[in-house]
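Read the structure below first, then the notes.
Complex shown without one protein chain; remaining protein chains in place.
This part shows subunit A:
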Amino acid sequence: MATATRSQWIRRISGHDAVIFYILISVIVISMVSVNYFASTLTVGFLLIQVVPVLLIAMPMALVIISGEIDLSVASTAGLTSAVMGVLWRDSGLDIGTVMALSLLIGVLCGAFNGFLITTLGLPSLAVTIGTLALYRGLALVVIGDQKVASFPKELTSFVLSKIGNTGIPVIMIFVLVVIAFFAVLLHFTPFGRGLYALGYSPQAATFVGVRVGHAKFWLFVATGVVSSMVGVFLTLRLASAGPDNGTGLELTVIAAVLLGGVSIFGGKGNILGVVGGVLLIGTLTYALRLAKVPETALIIVTGGLLVLSVVAPSLIAWGRERIRLRRVHQNFQRQGASGANSA
């Protein structure tokens, strides 16, 4: 019994998420010592506000990937939301609260459309969301053209950038934490969430044990759409500008961070803590290197290298372990053979 909990502990402190957090902490410590200006509250503010979009979308994305699907249309959904928000604010005369609520509805619709194509028609999510990636970004262009809307209320745009007292932590982080907590509870402490793991391992098996596969997937895509919309609203307010190209390219950054956080692209594996670690690691590393005046170009090499390493390393370790195990089995077998010969 005692040994079981001990091995559990060992597993917990040597697992993938733990390793991500060790690397994250070392990056922070090294940067604090060696990079000028890193150890300040300004850092906390800039860094956190920078990672908000990726952190938010990474939450539902982790659930989607755990259930064995993928959503590439997130950044386009954010862009379409931003475009609609801009046009509504400019032309409709509604107050900003209503405009934001209507913009979030865009995310519901985009997600539901993805979900409908994937669950009702049974199409592969990779192909569908490549299609809606183009479609939603295209609709954003149709809605707003190449114009920008920048006349948002000052109070709101400065609120988004405001900090909690002297800590440097952006106020918006409270909201982000609520979203993270929501998805963490949903994934780890509800039957729905645990069903997603089953779904990722084997949809057939999940159906047999009573998971409503189509239903679950549909709502996951709606959730991804809504959160992407929130990011669209956030980006619009942060940049104080609504345009068709807000959030371009975000989809691959989010997926890279989620996979770095230990979620398996095959589905069935991963957790929220690891994903948060993955997002923060990429964010911190980028910020520290940028502050150390490492050229922007080296940053993407680091991101890509981390991603490849994080997926290749486990296979290499598993391969090495297998070799050792085989050798041991081989030796045991020989020894047994020898002792058997003696006793006979």
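Keep in mind that, in the parts below, a residue touches a chain if its C-beta (ideal position, glycine included) is under 8 Å from a C-beta of that chain, and two chains touch if they have at least 3 such contacts; residues count from 1.
Note that contacts and distances are computed from a predicted model.
> Determine which name in "Tryptophan synthase beta chain", "Protocatechuate 3,4-dioxygenase subunit alpha", "Autoinducer 2 import system permease protein LsrC" or "NADH-quinone oxidoreductase subunit J" the UniProt entry assigns to the undisplayed chain of the complex.
The correct option from "Tryptophan synthase beta chain", "Protocatechuate 3,4-dioxygenase subunit alpha", "Autoinducer 2 import system permease protein LsrC" or "NADH-quinone oxidoreductase subunit J" is "Autoinducer 2 import system permease protein LsrC", the UniProt name of the unshown chain.
> Among A:18, A:96, A:109 or A:130, which one is in touch with the chain left out?
Hidden-chain contact among the options goes to A:130.
> Given that one chain is not shown, which residue among A:96, A:112 or A:299 touches it?
Checking each option in A:96, A:112 or A:299, the one touching the absent chain turns out to be A:299.
> Since one chain has been left out of the picture, which residues of subunit A touch it in the full complex?
70, 72, 117, 121-124, 126-128, 130-139, 141-142, 145-146, 249, 252, 255-256, 259, 265-266, 295-308, 311-312, 315-316
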